[in-house]
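As you look at this complex, bear in mind that one protein chain is not there, while each of the others sits in place.
Order of writing sets the chain letters: A and B. Residues in each chain are counted from 1.
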Amino acid sequence: MKRERTWINYYLQSTSGIVGAVLVLIMITLSLISAFGLAPHDPLEQNPMDALQGPNGTYWFGTDQFGRDIFSRSIDGMRRSLSVALLSVGLATLFGVTLGVVGGYLGRWIDNIVVRASDVIFAFPAILLALAIVNSLGNSWIDTSIAIAIVYTPIFIRVARGPVLSVKEMDYIKSARVLGYSSPRILGRHILPNVFAPVVVQVALSLSWAILTESGLSFLGLGTQPPDASLGLMVSEAQALAAFAWWSLAFPSIFITIVVIGLNLVGDGLRDALDPARRSTS
Amino acid sequence: MRSLISLQGLSIKTSSDGRSLTSDVNISLIEGEALGIVGESGSGKTLTALSILGLLPRGVEVASGEINFNGENLLSIDPERLRGIRGKEISMVYQDPMTALNPVMTVGNQLLEVLDCHNHDVKDPESHVKQSLIEVGIPDPDRALKSYPHEFSGGMRQRVVIAMSLLLSPKLLIADEPTTALDVTIQRQILSLVSRQRSRRQMSMLWITHDLGVVANLVDRVAVMYAGRIVEVGTTKQIFNSPQHPYTQGLLASLPVASSRSRNRLASIPGVPPKPWLVGQSCSFADRCQFAHKKCRESLPLLDARGTKSVACFYPIASSI
Partner (left out) sequence: MTLVIDNVIKKYPIRQSKSVVNALNGISLNISKGQTLGIVGESGCGKSTLARLIVGLESPTQGAITWRDNVLLRGSKNQWRNHLSPAQLVFQDPYSSLNPRQRIGECIKEVIVAHNLRQKEEIDSRVTELLKVVGMSEDMKNRYPHQLSGGQRQRVSIARALAAEPELLILDEPVSALDVSVRADVMNLLVDLRKEFGLTYLFISHDLSMVRHISDVIAVMYLGRVVELGTWDEVLDNPQHPYTKALIAAIPDHSQVGQMDLTVSLEGEVPSPTNIPLGCAFHVRCPIAVPNCSKMIPQLLPIKSSQSVACSEVVK
């Protein structure tokens, strides 16, 4: 019997998808190095003697005005950014998909409440809403994640609810009801698989937005607080130095760019691989 | 009698991988004649019709052949000239009356636009357009002109589409399954409308359908398409009363007859039609044919003219009736 080609096979055919995955994997590896304390320097350690050095053998990305190693701080910032992104998008996916699927399938008043509530959240600009929530919750990375999760939940509601609404009207769902299948069975086996592809794509794209939002919050003085490192905070702090110490601004910015581009490429690759219509017919 | 339009050796392929969709289609119509093209989905009947007006969908193209209309090859003429012919000399009615009209424009404006596009000079366009609606049996034409398509039922919308296609008195009307989406009593009304207009205007007609009952009562001649080729052509009486191609015969035998009293088991054709590009040099029907011999699988039968009727079969069924 011919082996079925899975979506992974299709994904691996796309060059941009592979490039994206490699970029993201590099960033994850660097974060893990930092998480296990294997960074070349302590990201918080100040060495006033070595302040504002350009990139060299000891300090690969140079140092900031306190003599802290920018490479170690960058990978620590990456770790923090990725953690916030993963937790916030994870929460948003969990709540958004659940609410979207349940609302879409059950319809009536439940759906009405879900849709109206997400419309309200949609009505605010994302960063302003996140700012307001972080302000009221606090500054820890978990608070930041919750704030971003609240902002992104309606996106997942929308992404999950759409396919549910269209699939619900298909004859094979009616047929499942006539055959006396239970609602959990219909939802789990016949409706959810249609939600999987768009949600996976949305997760990849939202992770990159979440990293930008976290950076933005830190840049604005919320989110991660000094002396802890965060990519956004590093960019913010480096502004004053950029004129004579380009490396302090350049490297954290490049990290943000790489991870965001990587996640976007992964999202595009997944979208192509998971959509049967985009696959070439074989 | 000279032919108004003739398709010669028309082959249509996909542009990307050259899959053959229709092969060597030859059709000709004389002025005032109605020809029905019958076939199942995928037989190439709609593509053949679309190719006449140069309206093939993206990714599909004419690979070879000629389409001669009034002495001009439509495949090689100037696009501006083709645009002038479309709608004016050859017009088309589609299957779905819901999407054939622009939903955000009144019916009156859509009809006037047809006159406008072809610089058609009439003294009083408003009354010309109104007259066209009266001819297709639309009650209260004044109100209809100011209405939007969604205010009409499917049958009424198809009448509007027909009025639009007859507006410039075309020489040829191409109809692609125009009654398939309609109820039978409405279909009947549209059929009588079309046949009345055709005889009044001495217009030629190409009627594409899968419904054998409709063509049996509407057209002068029938071409049967199967897997991208015409397998049999003849007068309507010949095709229905003494089909010679085993496919035509099998198709007719498989239909229950509404007026008959017998309820015998329906004759069926085993299998499904092949993809036209997978047929190659053999009879496309050989795999489903109860009369197939070795020869049928080794060479391609071509249309063989026998008087007014021709059949692409090595072993045609002798006229039995």
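One rule holds for everything that comes next: contacts are C-beta pairs under 8 Å (C-beta built on N, C-alpha and C of every residue); 3 or more make two chains touch, one makes a residue touch a chain.
Keep in mind it's a predicted model, so treat the numbers as computed, not measured.
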Check your understanding: Of B:Ala63, B:Leu82, B:Cys117 or B:Ile269, which sits in contact with the chain we cannot see?
Key -> B:Ile269
Point to revise | Touch with the omitted chain, as defined above, among B:Arg2, B:Lys123, B:Arg261 or B:Lys294 | key: B:Arg261
Exercise for review: Sort through B:Phe69, B:Tyr94 or B:Phe240 and give me the one touching the missing partner chain.
Suggested key: B:Phe240
Practice item. For subunit A, enumerate the residues touching the unshown chain of the complex. Key: 1, 170-172, 174-175, 177-182, 185, 189-190, 193-194
Revision key, fill the gap. Note that subunit B touches the absent chain at residues 40-41, 153, 155-156, 183-189, 191-192, 195-196, 210-214, 216-218, 236-237, 240-241, 250-252, 254-261, 263, 265-270, 272-273
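Just so it is clear, only the chains that are shown with their structure count from here on.
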Review point. At what distance in angstrom does the C-alpha mean of subunit B lie from that of subunit A?
Key: 54
